[in-house]
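The structure follows.
The complex appears here without one of its protein chains, the remainder shown in place.
Entry: subunit A
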Amino acid sequence: MAAGTLYTYPDNFRAAKALIAAQYSKADVKVAQNFVFGETNKTKEFQQKFPGGKVPAFEGKNGQLLQDSNAIAFFVSNDQLKGKDDYEKAQILQWIGFAEGEVLPASCAWVFPILGIIKNSPSSQEAFQRAKNDVRNALTILNNHLLTRTYLVGERISLADIVVASNLLNPYKYVLDPEYRKAFGNVNRWFTTLINQPQFKAVLGDVVLCDKPAQVGAVHASGDAGKKKKEEKKQETKQEKPKKEAAKKEKEPEEELDAAEALLLAEPKTKDPFDSMPKGTFVIDDFKRFYSNEDESKSIPYFWEKFDPENYSIWYGEYKYPEELSKVFMSCNLITGMFQRLDKMRKQAFGSVCLFGEDNNSSISGVWVWRGQELAFPLSPDWTIDYEVYDWKKLDPKSEETKKLVQQYFSWTGEDKAGRKFNQGKVFK
């Protein structure tokens, strides 16, 4: 039985193939403890054994030297993993080819820019977009194959499963969010079964599947405050290991980290267009919290108590073309879409927008509050997309009519001017 030492940096998905295979075959494969990536593999001694100095590399106890993760994994496999006849062996080879040719390049091109291993340049952007498609194609092939089969080759776990799953590890961890992977139910079933096998778990630990799609630059996005940056730092330290791995292909890890930090610094500080206006005494965040947690019978009096008419204004906005509104859910999407585009306004504004009526007979109107006395939307080009399809009327905070409107819209009750009954409300906060 094969026994020997594996040279690799920690958490290397390529090395994982050999280690998982060894778990199945009970081969005695030890990871070299004193291996330092970028040092050990640059030494003359190492390169004499392994020209090129790539890892993982394997040194058998009888002096066998091997490079390439799949070759090592094959060497330490038992007969079950290698396939029971020539046809199965050939099929396993075929899937290894698929893993290296179809899965790996695309998944690296997708995952590496997100992990910050590859710099986010226009050329990598192009590859990035193409990669998403390529991964989809590869997963479709796999999904079709696994529709009628439990494992890739011969109804039992083989090297084919180990290799393909290892190459899919990073995509599943970082980019294949639940929505994306929904279309690949058979692959998901197969992958989940594999990563929960004791032999996989012994090497990989608990693999947590991607929850939200990571974005390029998400790691570098300019944060509002230090908190976000701290999280980034944490992420960066976590990702140092995979970083190193690509460093093998790309460049020194130290350089990479610098590049990431330079990017972070280069990110322009976004200016809040409201900054030019005095803050006043009305703390809109406090109000939002109160509004969310308390009944309107308390939050509306709270609003009037705290409201600062000097520095804040109240507005009534009504959708100009109610006759064009058809389905209620579409109108709701119209409102939420507007909210999304106004995202950066959230910190200084609050709004309650209601839909009155039913399908094909409805209207949209709302009451808004924001800092300053002027219409806030022209402050930023991002905010001007929707506001022109609304009629805006500034409300006098002292008038009784305003009190009634605020009461009605904040508590989502009543009817519109044409007597349509309240249907749904959306709060911008």
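Basically, a residue touches a chain if its C-beta (ideal position, glycine included) is under 8 Å from a C-beta of that chain, and two chains touch if they have at least 3 such contacts; residues count from 1.
What we mean here is this: contacts and distances are computed from a predicted model.
Within the choices "Transmembrane protein 9", "Queuine tRNA-ribosyltransferase catalytic subunit 1", "Tubulin delta chain" or "GST C-terminal domain-containing protein", the name that UniProt assigns to the complex's undisplayed chain is "GST C-terminal domain-containing protein". Touching the missing chain, out of A:V36, A:L65, A:A90 or A:L147, is residue A:L147.
Per the touch definition above, the residue from A:G185, A:P301 or A:P378 contacting the chain not shown is A:G185.
Screening A:N120, A:T193 or A:N311 against the full complex identifies A:T193 as the residue touching the chain left out.
Counting over the whole complex, subunit A has residues 144, 147-151, 155-156, 185, 188-190, 192-193, 196-197 touching the chain that is not drawn.
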